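Beneath this line is the structure, given in structure tokens, with notes to follow.
Heads up, one of the protein chains got dropped from this complex, but the rest are sitting where they should.
Then we have chain A:
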């Protein structure tokens, strides 16, 4: 597996074999000729043929990519008729008695150079156009056929550079993406790639070695991955499928309300693990963030993140979401998530060990720093705070006390904070059983189905041997969820699901019927779930 970094023209994924395309080396030799009149006639015939080809290309492009993409061939036709271009060729043939191929190629190079030296990027890029028309005429003079045969299987086309006439001649249904070494974001190839909506990278070193190899274009990172390993391939295959689905769904569902057929509005939110994920939340049109895992702030570092660092991260997310709800889960470290500087002792059973809210209440300095950062950030958006791994009312009361203390501190110092909703994660059977009492303490519940399943079924989810009996659809798990919703509502809480089950489309209807008010899912699952919500009645 090898990865090359380039510049992306279009965000998107392409997976397929590389077809290395190289223009047949244009071996133009200078030859002396005896009959300039006959040579000029050869040129004029070739020019006429080129002109016919360009007309045909124009018509083809007009149908396939529209007026904007096709205009270039009209321009090529005009360039071909240019007086200076033709005079130069005529002079060389008549005065220097050289062959037409040489006269055309040299003239093409000269004019191409003139444009290449211009300052403006647009005019600079036109040097490729001149080259292209000169090559077309030379090709005809030499009796070569126009290229463009891609074979039977769809391919990723790799080339040093592609002329617009080359790209448009290709069968679009066989083209998964372009990779070129040269070319600019303004080149026609780039414009065509955008118009055709296929992934394209420029600035990738391309050579014949790549031919026939399996490759992936990652249009988000601008990477070409050659001969990916199985894991990478699987990752991108699922991403590509997701993209495909997203595209279709986006067309239909973007901007639509998350409302059931019988009029219940659902909060359809997204889960994120870092500030960088917010772009995907917005791209997928989620109504808010239902789970912002704050651990990344701790796991990325060698020491405890400062209040200021945390504040900046939370504030950025709150501001970017522009008033939409952002629910941030306080530190959930321990178990499978470890950071050395916490100096956590080795535990035989870490899933049931010293973790999450247990650490926070035991080491209040860590907790208070985070709460202060969260409350300060709440002045910049609509923030909710939720506490993980709760098993008792007392824990919630303690956590709330810290929140109240910090609010008082902030008031004293005149530091603003917003109206913050407080909630608890329901992920232990204990929390489910006492959910009616917990509901009186907080504004919302968010059910963490992954942990809830492992604790309810007493199955360690890290233990691969137990995968066959780890059943998140187990009736006991579903009953736990139903109870939580019912008790939450009795106590005036809204109830959501932020675990993996929230994105399980086979259960969405059941959850909605149970009365679930919120589903928080990976950004990519937002639109598929929206579709179900809009087609379900809750009564």
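By definition in this document, contacts are C-beta pairs under 8 Å (C-beta built on N, C-alpha and C of every residue); 3 or more make two chains touch, one makes a residue touch a chain; residues count from 1.
Here is the rule we go by: contacts and distances are computed from a predicted model.
Name of the non-displayed chain as stated in its UniProt record, restricted to "Cobalt ABC transporter", "HPr family phosphocarrier protein", "Spore coat protein JC" or "Transport permease protein": "HPr family phosphocarrier protein".
Remark: the omitted chain is touched by one listed residue; of A:79, A:250 or A:459 this is A:79. Only one of A:62, A:114 or A:182 touches the absent chain when the whole complex is considered: A:114. The chain that is not drawn here is touched, among residues A:71, A:339 or A:538, by A:71. Think of the hidden chain as still there; on chain A it touches residues 71-72, 74-75, 78-79, 81-85, 111, 114-115, 118-120, 122-123, 126, 129-130.
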